[in-house]
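One structure coming up, written as structure tokens, with questions to follow.
One protein chain is absent from this view; the other protein chains keep their places.
For chain A:
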Amino acid sequence: MNNIAHPLLNTTQHIHWYWLSAALLGVLAWLSLSSGAVGWDWKMPILWLLPESMTSDVQPLHISVVTQIRLPRLVLAILIGAVLASSGAATQALCRNPLADPSLMGITGGAAMAAVAIIALSAKVSFIHEAMVTPAAFIGAISVTALIHKVASHQGQVQITTLLLAGVAINAMAMAVIGLFSFFADDSALRLMTYWQMGSLGGASWSAMQYGAPLIIVSIGALFVRRKKINALMLGELEARHLGINVTKLKTEIVIIVALGVGGAVALAGMIGFVGLLVPHVARLLVGPDLRRMLPLSMLLGCVLMLIADWISRLVVAPSELPIGIVTALFGSPFFVYQLLKQKRGQHA
């Protein structure tokens, strides 16, 4: 038989989508570095490349705004966008349903609940310190992921209705606990908690990132090396087992990967919902569900979405800013309803 790759198996076929989204990401990154509260200057991202005659009008303050405020914020947006998208794709593979999402399933809520508890208690209990927020968010996320998967799976099948209902319950619980802590919290803790609940990139700084960023990078890397195995898991647990995959181990690994990613993201930027649902869906539409193609594109598109949402959140109420979680939820929730309708139609067809 011929040795030419089947067009449907060819992984280089969709390469233009990567270039397109990478280019878009570049433009958005440029925009985000050159604009902000102190003004707009297109030169900012490439200042060090330009001859001195062109940079003489730039004030030192402006430069430090770029390196200390805009650049960490850009890096944070990219990390969060990539990890939320990849965690979404991982959760969907774990549950074998494209409707699964860390925020809908309560994983984000669990992480935020733990983070808020640490913030609130750190003001009152001496041995609890704010540096514990990141590990706490991870523990919150991993407990919820493991619990939810346990509750919703039966003989290797995951029931999406049970999964989403369990998510509703856990989210309600998270909101109640966050509400309880805010009731007793002082003013400064209260502001932090509100920020946690709605999600924001406003707290971006190099020093804050040192805790959460490693978690995010490990999560993305670990998912990436398992993409082929996870593809097989999407066929079904038994099918994957019959293909020689240790499914119990793989599922545990995915739970940890998702918890690392979501825990890290929540610790750095609070609860940002729907990115994990929206982005993998678009990536799947463009290049199909094969993670070897879909995962890199999801990450790129996740960054693009975060930068657009961040840009909107800074623009609409400038000079103040809207929490970014509000922006993503406004986009995401109608999309989720649309997906539900579509899946329902599919079942009746």
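Following the convention adopted for this analysis, a residue touches a chain if its C-beta (ideal position, glycine included) is under 8 Å from a C-beta of that chain, and two chains touch if they have at least 3 such contacts; residues count from 1.
Here is the rule we go by: contacts and distances are computed from a predicted model.
Given the choices "Fe-S cluster assembly protein SufB", "NADH-quinone oxidoreductase subunit N", "Sulfate thiol esterase SoxB" or "Hemin import ATP-binding protein HmuV", state the protein name listed in UniProt for the chain not shown.
"Hemin import ATP-binding protein HmuV"
From the list A:188, A:205 or A:246, pick the residue that touches the absent chain.
A:246
Can you tell me which of A:149, A:227, A:251 or A:284 touches the chain that was removed from the display?
Once the missing chain is taken into account, the touching residue is A:284.
Identify the residue among A:96, A:149, A:226 or A:314 that touches the chain left out of the display.
Only one listed residue reaches the unshown chain, and that is A:96.
Of the residues listed, A:235, A:315 or A:330, which one is in contact with the missing chain?
A:235
Spell out the interface residues on chain A facing the chain that's missing from view.
These residues touch the chain not displayed: 1-11, 96-98, 228, 231-232, 234-236, 238-239, 241-246, 284, 288-290, 346.
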